[in-house]
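Yeah, one chain of the complex is gone here, protein chain that is, but the others are all in their spots.
Which chain is which? They are A, B and C, in the order written, and residues in each are numbered from 1.
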């Protein structure tokens, strides 16, 4: 193993990441060293880079939390072995022992760390990660396909799981980009009749190709069609607009569930009567558990969920950031090492 | 049976109800005739009477939906018999057959009728009601105690049931009037550690007497105490103020449930991040099902829930309305025939 | 409307049903008169006919509980109209008001009646049924396809719903005849990875055609394959053999659910340790609710579940009984009027 590696350092808001040589980290007890093969670029990375979110540690820092590669070394007490392919997702580690962890709410662990946020991330040729927190990648999946599943995929899956869908449920999905496209596929796997809503006509076509029963721009046509189906049993928002939240009330069937994933800054408003008259349930959802990561990988392995991925060279990572920020990416962008 | 009865007619907004003589209605197929013994006066009645809510039928009209009395005649096909004591609550009837009814969501039936709202109510010496929709009143309960259970009691019970409480859960109840007092008792029956919040010091004392672990005015002391317990697992609002909704976010543990029952007119606001960071669930709740009415009556019969009732003569019904409107009622007011 | 109709009378155990002329029944209040178009023949009919189950009313009697036809007349208080196509399934009526009905457990109503069992059934040109209990048949479905869905289809669907399946769950289905074939399709709609088990090699092929991941005869190969998948999360038995119950323990993952639908006469045995060591849950399931009937019809309308139906003339009903009893029917037999 060479003793240095290349890593992309975030040094200053909005400045190009700098690819530098640095020492390869070494795995401690319970840790593995992973040689990265590919890593997805996520809006979360871009938000930090643009200074829209503040990184809770000093720069320079390595971002990236959708990394897939092979184990090349392991610390003491690790049962995984060199050669196994694993993913490193957004939650880098949780304590396994606090009240939230004991409740199975590991994503709410008060002692958890996020990859690229609290510790160096996957935009580097090597990363050390806790053996208990890496995700097994089935052999049938390419590394680049697996990357966005670790973050966008599992976030969409967790949201859909919270929606209490059963075969025949009418499910409306707002925002048909990366997460929304995953959500369509997952909702279909639960047997739902899926309606997609987006302003972009191209995305409406994509939604139908992915199995949506119908797809509409927001407006009267959508409303009429959904009312004819008896209203929506579940509504999931991946579109960062408070207006979408208002539209949910218009389309809901009694006791509908709203699952909120998008994070617009502008506040949401509603009146108590809107909530109570229909017995609405509103749920906030983010990320997913290790179990959900495993489930997503199994579904992808079985060919039941597909990723729309475009690959770029690691050396072009700044171009990847630029394109994602400019909305010039059609699918998920993944850099390859 | 005499052929006429006395009934209190709502004739004009804010004018005294007029007690008039009118024909006793006759039960049709599947209906029972109930001779009223007592009927609770509810804020909903007062809202209609003051014109704050609009009655969906012409006046003069008989209000009242917390009535208890004895069956004196039955129509064809009814298995109940004269002499049985029954209650007539807010939902007068649902169709039993629409999509919502088939889902067990009878309180969201699109063909349902509300007592006193769509049909004449219980502020009369007799009422006809569907046999399938009256509630059996156990012999151990007095009629006046049973009255408020039919509306306030079952509304509080249904809200508490939606809160996913188990023994040891920390439950915060905002608003310690009639509904809140019931909610304390029910949450205790689920094993909760209950914290009451209200501005009125007298109600804080009542809450503790009813079994609350602690009771506070809104503010820092409450916040500190609840955080020391690890945050609230469930928060129920019976206080008609949007500020209470804001306070819920301050007190919530991860994945807390907010149950909204109070109906302030001013809108609620929140940011998506507040919902998502803690994985909050917000649920609207109103009224309850026939099953929940039966459950509440059983719990009251077994001495597990108590009502704070003040009785007045039916002839004083206008004084009851005035006192309820003026906030001069300590517990629930019930008129007796 | 003619005033008489033909009906197939069960007169004596094992004697041919007698097709006789009789008066067309008239719908009372809340009832509809349905002109039958087709009716499925079910093992339950054959069991009564052979005297293996005892009919709780005197003979001659009309059997049949998978009937589909068009409404030709309605009684008072019915909102359905002539011309609508409806199905009459096994539960003819429930009271809507007893404790079980109020709990939403209408199939356990203590006052319920079964079609063909407690009242005359659908092997007749006309039947009267309660308007609240007939099932709407979507225009996209043929009557003969709809028939077996009313009994076999809804029974399989209700069983699958109880299995807590989510995408990727490993579900083993024992017995791949009519119900098992429906169960495969429904489990797939919940996203399951389905394994079929049957002794008949032809049925194993059918199972795979219907979407099963794999299908095996009982034995070591099946066991090995299911263990490689991590064990079964849910196991459903439509095979009337106590041995199948024993096999479930061999194939189960921790906290697996066993759903028992088949009704062998021989007793089942197990040891407490078998149940406790893996935290197994065993659930008995029969029939389904009106809501489940509606769900099944929607799924069939959307082309998501298919029936394997063979039609015969009503005049050949005795041949249908003979073939079903002899195991000579490949799919579900439906007589046409």
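General observations
Just so it is clear, a residue touches a chain if its C-beta (ideal position, glycine included) is under 8 Å from a C-beta of that chain, and two chains touch if they have at least 3 such contacts.
Quick caveat: nothing in here was measured; it's all calculated off a predicted structure.
Touching the missing chain, out of C:44, C:206, C:285 or C:298, is residue C:285. Between the chain not shown and the residues C:88, C:207, C:222 or C:261, the one that touches is C:261. From the set B:56, B:168, B:201 or B:219, the residue in touch with the chain omitted from the display is B:168, counting the whole complex. The residue touching the chain not shown here, chosen from C:6, C:275 or C:304, is C:275. Residues of chain B that touch the chain left out of the display are 161, 166-168, 186, 189-191, 193, 295, 298-299, 302, 304.
Residues of chain A that touch the chain left out of view are 29, 96-97, 99, 102-104, 131-132, 289-291, 294. The chain not shown here touches chain C at positions 99-100, 103, 105, 107-108, 230, 254-255, 260-265, 267-286.
One rule holds in what follows: only the chains that are shown with their structure count from here on.
Inter-chain centre distance (chain A to chain B, centres taken as mean C-alpha positions): 43 Å. With centres taken as mean Cα positions, chain C sits 42 Å from chain A.
Among all residues of chain B, those that touch two or more other chains are 99, 103.
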